[in-house]
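Following this message is one structure expressed as structure tokens.
A single protein chain has been omitted; all remaining protein chains appear in their positions.
A and B are the chain letters, set down in written order, and residue numbers restart from 1 in every chain.
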Amino acid sequence: MTTSREQPRIDRRDALRALSLTGLGAGLLAGCEAGEDPFALTKPAVPGADGWMRGEERWVSTACGQCPAGCGVRVRVVEGRAIKIEGNPDCAVNRGGIGPRGLSGPQVLYDPDRIRQPLRRVGARGEPRFEPISWDDALALVSERLRGLREKNEGHRAAIVCGRERGLMLELWQRFAAAYGTPNLIDGMSTENGPVADAMHWMQGVREIPAHDWNQTRYVVSLGSGILESSCQLVYFARAQGSMRRGAAGSRAKIVHAGVAMTRTAMNADEWIAVRPGTHAAFALGLAHVLVRDGLYDQAFVAEHGFGFDAWKDEQGVEHAGFKAALLEYTPEKVAEICGIPVESIARIALDMHANRPCFALAGSEALLASNGVRAAMAVHALNALLGSIDRPGGLLVQRQAPLADWPEVEPDEIAVAALAQERLDGAGGPRFPLASSVLDALPEALLSGTPYALDSLFLYYANPLFSRPDPARWRKALEKVPFIVSFSPFLDETASEVADLILPDHSYLERWEDAAPAPSIGFAAFGVRQPVVQPLYSTRASGDFVIQLAKAIGEPLEEAFPFADFKDAMKQRVVGIFSAKRGSIVEEKGNDFLKRLYGSGYWNDDSYPFESWEETLRTPSGRFEFFSQSMWKAISEIATASGKTPAELLAAHGLPGDLDRVCMPGYDEVSWRGKSEEHPLALILFKPNSYPVGGGANQPWLQELTPWTGRRTYTTEAELHPDTAQAAKISDGDRIEVASGVGRIEVVARISRRVLPGIVRIPQGGGHTAFGRFARGWGANVMDLVGVVPGSSLSGVPELCGTRVAIKKVQA
Amino acid sequence: MSFLRTATRRGLLGALGLLGTGAAAFALAPLRRVRMAIDDVRRKGRGKHWWGMAIDLDLCTSCGACVVACKSENNVPNNGSAPDHAGAGIAWMNLVPKEGSESNDPIELLPTPCMHCENPPCIKVCPVNATYQNDEGLVAMIYDRCIGCRYCEIACPYSVRFFNWTEPNWAEEHKNLLNPDVSTRPEGVVEKCTFCSQRLRKTKENARLDGRELVDEELQKLPACAQACPAEAIVFGDLADGKSRVSRLSRSPRVFRLLEHLGARPKVFYLSRDRRES
Partner (left out) sequence: MKRLLFFAAVLIVAAGAASAVFALRRSPPAIVQPIAFDHARHVQEELSCLDCHKTAETSPQASAPLIATCMLCHNEAKGLHPDEPKIREFAERGEQIPWVQVNRLAGHVYFSHAMHVKLGKMECSECHGDMAAATLPVTRSQVDHLTMSRCMACHSEREASNDCLTCHK
């Protein structure tokens, strides 16, 4: 280092600079195109895609399967892949529109976590450890087990939970249960829609939810209904609301929502009346009281088509008080007290309803899913009758059925007949639940106690009780008692992954044949066809096909009861009825032409609705609208007698006041809340958000990333609290809080808002999955953890989802 | 900075300049074309059509169909559930909460697409002509030009421009449902609602192939959001055609536009939830 001159050195920084220059030069010259095309898209191979020409696209009509609404859809299929779903303009339910759930169908079909072949459990339950098994082996496994049970005269020890409310898959399972011989088929109607269907059953003799003539109505009173968020008919209601508002110049129908919170439905209504939780029925009865008091009810309808409104005498000459007398106590003053609303609003709404006929009232979960649910639903239904809105334009309709042909009659053999005579596990139709047809949530109790008998095999079709039913922990314990559980879920949901011994994955709804009779909405008869829009991606199998194969594999006499090649064939045998009726939107001389058009448009209907055809819509013992339900009276009396009790004793055993007459009429009972108000002072109101399709939709990012009702974060579960409620518990907006009930506890995020009443915690369903794929798992909390599983005092086994008390506290970080 | 002597630096810059000019002339030739094309649009003024949208909030139930339809049609990536994704979510059409002044006022969820302003603030700030207004009033993005500076995202008063912070994270199986008519966007690119320009292009091309003019009926439900809307609250069409449905709705006494005072002149017209008869 003798030189005085500093030598320029090439050091690391120079080198770096040089390197960056090199990069810059290269980049400049070659542009960005030098590497891979960042816009190029390579799709994975799918079965059948090579039979498509490059760029070839087709539109395939089918029926949406995300909820029971039965919207017709058209699927854009490009090179064998379902790209996009749009509404089918031919379908009267949605007329070309379609909801967020329907649009998310491709994310069901292409869910990366679908089950790809039948799976058999390896090792103990609890862990999702499975091995693939062939369909043949699976069929042999199931059929041998079921045949064995039957041979021991123990067919009743097999139970089927079918999550469907209607449709041919339900009928196929019913047929299977009848031919095989088990009384234990539990259907989906026993869940959320139960009370409304029950009210229709006891008062009109039709066990189905009603349809509503939205297009002609002028006034609607919603009693806590979730028509624009929870309902399966979201799309239909959105369209209906449009036609009510701006369908014709100068005729604007009004919607009033009475409920515990400013819900999506309330926001879209013209007025929100904040009633206390569980008091909706009192409000309806208050309206009825005013109509009767002021002589504003439809006296002609009541006189000609009503029963039990005035006092009446039965066959034994015993006099019974009528509904009119029962109404006397529901004065506006008393009702205002119960509901916590101004007295004036009751008379005002009642007079408005009368002035704006035709009008109707409808009720939803928060009003009905509590101990008083069925009587509450009956109260609302009675109000409709007093308004003269039964089976009239602008009122309540009875959904007409498509003229399907019948399948041949099932003739159960002796073994089946004996098994069918066994008591049902869920106690439906027995002393436990005399008014129920099936009670899904009573199953855990029966399984845990092993009475009246121990279950051997359980088949779960569209059922994931370990997530979607109250108190999953209790379900988990209960299902441990069942030696053999089969799930047909296309996804590894909680029940499938934790307890199923065999998973027989169904096709997704975009890969299979099925009927899609719309849930009651449009009223007139309609029939949708669900058909494969793409080839099945995996080695899955339509459950309908499997049931038919199972029947055949079990052999005589089941084989005889299933004279179908597959489910499509079984459906075709029914569809013949529509073809031969030669009416409605598709009339053809030749069967093949008919089928071609039916499959082409995916939808048939006969859009004439015959109003006031009383023989069809009033199928009660009296042939009238029964304000006093004779069939209910009879059912309770008979079951009481059979179990050696008086009706009064039976009612007392359920903790109900002893008057049978009272029970058989609409009325308001205070909710018998689960939990004491000292420990758990707040009412839990849970609801299904609009992003909740069949199965919950947590595996569909499109739905989960919709702006939630609270306008806050996605992928989380938020509880809405009134500022007063929050302040009392020293909770601020955005805090993590613990919500606890007598059953369990969950952690959620507090969202403080005046859009709920004080004293309420409102939480959406859908979060808190522990399985169900990568998108669903690991966020939010499952509000079902807070709700008790065994239906309480109810005679009808109503799931008491909105009858739980909870306490809240801030979670210390 | 004693390493580089002035002379050295100058020499280097000179060399770079020479090389750069050549490279730029070569690489930037398309940019010149783009500039010319855009100037052309400006010179010629408006084209035959002037696209706009009307959203009737009295019909809208905020069901979210428009949001999902848009994502499905336009290959909008899933946001994912990771907590650090807050604020990074992309939804070209979104339900944006519009809360009242009192917290017990009804919450309104406004369907909010790009407003396709007549006087769009976003295009003026783009340094590379990646976004521009075409002669039919669409504010368009050309993704492969975008350098991700996010100026436009900040300039937009409606927050309807979205930056891709990551590569779209498609599950392999989810790639099946991507729409081949719309390119996916790589990391570092801004994206936004196009009024479904690919559907508009297809409709226009089909009309031309059939040798006919566009008709209002085929345009009203042209964008995916309008097609899906079960309440038929969203109407698309040509504002230059005074008889089109969207034109008629845009003249309704119930009409308002978002942040009108800013002067961007949005072409999305909201019809208020005013309960009076119209």
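Odds and ends about this structure:
Throughout what follows, a residue touches a chain if its C-beta (ideal position, glycine included) is under 8 Å from a C-beta of that chain, and two chains touch if they have at least 3 such contacts.
From a predicted model like this one, the values you see are computed outputs, not experimental measurements.
Of A:G55, A:G295 or A:G317, it is A:G55 that touches the chain left out of the display. Contact with the omitted chain, checked across B:A140, B:A155 or B:A240, is made by B:A140. From the options B:S197, B:Q220 or B:S244, the residue with contact to the unseen chain in the full assembly is B:S197. Touch with the hidden chain on the side of subunit A covers residues 8, 10, 14, 18, 21-30, 33-34, 37-41, 50-51, 53-56.
Mapped onto subunit B, contacts with the missing chain fall at residues 4-5, 8, 11-12, 15-16, 19, 23, 29-30, 33-34, 37, 40-41, 132, 134-135, 138, 140, 142-144, 181-184, 194, 197-198, 201, 205, 208-209.
Rule of thumb we're sticking to: only the chains that are shown with their structure count from here on.
Of all residues in subunit B, only 3, 5, 16, 19-20, 23-24, 26-27, 56, 58-59, 61-65, 67-69, 71-73, 78-81, 86, 89, 91, 94-97, 99, 102-104, 106-109, 143-144, 171-180, 183-184, 186, 221, 224, 227-233, 275, 277-278 touch subunit A in the complex they form.
By the touch criterion given at the top, residues 8, 11, 13-14, 21, 25, 28-29, 31-32, 38-39, 41-44, 46, 55, 78-79, 81-87, 94, 96-100, 102-104, 106-107, 109-112, 114, 228, 234-239, 241-242, 245-246, 249-250, 252, 262, 264, 266-268, 270, 272, 690-691, 701-707, 709, 711, 713-715, 753-755, 774-775, 778-779 of subunit A touch subunit B in their complex.
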